[in-house]
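Shown below is the structure under consideration.
The complex appears here minus one protein chain, its other protein chains still in place.
The block that comes next holds chain A.
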Amino acid sequence: MSAEPTFDKAADPGSGAASGSGAGSGKAARPDLPPAKAVRRAFSSPLASALVIAVTVLWTVPTVGLLVTSLRPKGDVASSGWWEAFVHPDFGLENYRAVLFDNTFGTSGGLMPYLVNSAAIAVPATIFPLVLAAMAAYVLAWVRFKGSDTLFFVVFALQVVPLQMSLIPLLRLFSSGAHLGSVTVVPALSLQDSYLPVWLTHTMFALPLAIFLLHNFIAQLPRDLMEAAVVDGASHFKIFRSIVLPLSAPALASFAIFQFLWVWNDLLVALTFAGGKPTVAPITSRLAQLSGSNGSRWELLSAGAFLSMIVPLVVFFALQRYFVRGLLAGSVKG
């Protein structure tokens, strides 16, 4: 998307559109003010502000409820609502300790192994497609060959395919191999306790969007620079490593953040290829299961849910600008 949003309180030169509800539109702009300021003044009204504040509170309260619940003792959580905690404050981290390490929910080791799996899945599933897509994008943009435009279009078009279309065939491929008639093309691999199927699936599904986005960026690198490197006798591999990669750092960062959060928050691939086993399944997959089987143990569910949210929230608040950019770019992901 071309319009890049920011959260800065930038000068905001005349965001002068209309007020949605017509609130405050009765005030006339004073002629002695510069237009931008006049427009702004004309439309800022207490009603509009109250509405925004109300929505913000409404949007925040559910999360606060979860956080407060996760900090309350087990007995309190079961017997009273979380808002009671403000009347009788009794907070602690016991739920987090229990849900992480104890034999809660009938799983030895609690949620800790799942949290480890989430990280062990998300990091490679970000690096693999990033590197592979950057290489492919460079070739498609700068090492033109017969059919490279067609190939780029095909990759571009593959964004249309929803993940669901690949699940059954990929699962069969990973569990029983591939056969053409009676000839075994790919042997059955025993990957039950391996992250490989999850990494591979995320990588495959990230590629169309990643190649498309990085191609847009890499194709716009200065032509002079590329030509000078070729004249100097640099190979394509050297150009990629020493010119393309460093110069595309912003695009790579945006995509990396988007992909990392996508994988961390993913449920579909996790549930299909890792199930709920502590050996490989990420925390989202386990939480979705527990929501069904232990739906009333809120002191543990809330702590578990909040544990799964810590990493995305840190990324969100620390890298907000990149996050938004990556998110907008990736919003049509298949």
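Definition applied: contacts are C-beta pairs under 8 Å (C-beta built on N, C-alpha and C of every residue); 3 or more make two chains touch, one makes a residue touch a chain; residues count from 1.
In this section, contacts and distances are computed from a predicted model.
Asker: Looking at what's absent rather than what's present, what does UniProt name the missing chain, "Alpha-glucoside ABC transporter permease", "Proteasome accessory factor C", "Nucleoside-binding protein" or "Glutamyl-tRNA(Gln) amidotransferase subunit A"?
Answerer: "Alpha-glucoside ABC transporter permease"
Asker: Would you indicate which residue among A:162, A:187, A:222 or A:250 is in contact with the undisplayed chain?
Answerer: Considering the complete complex, A:162 is the one touching the chain left out.
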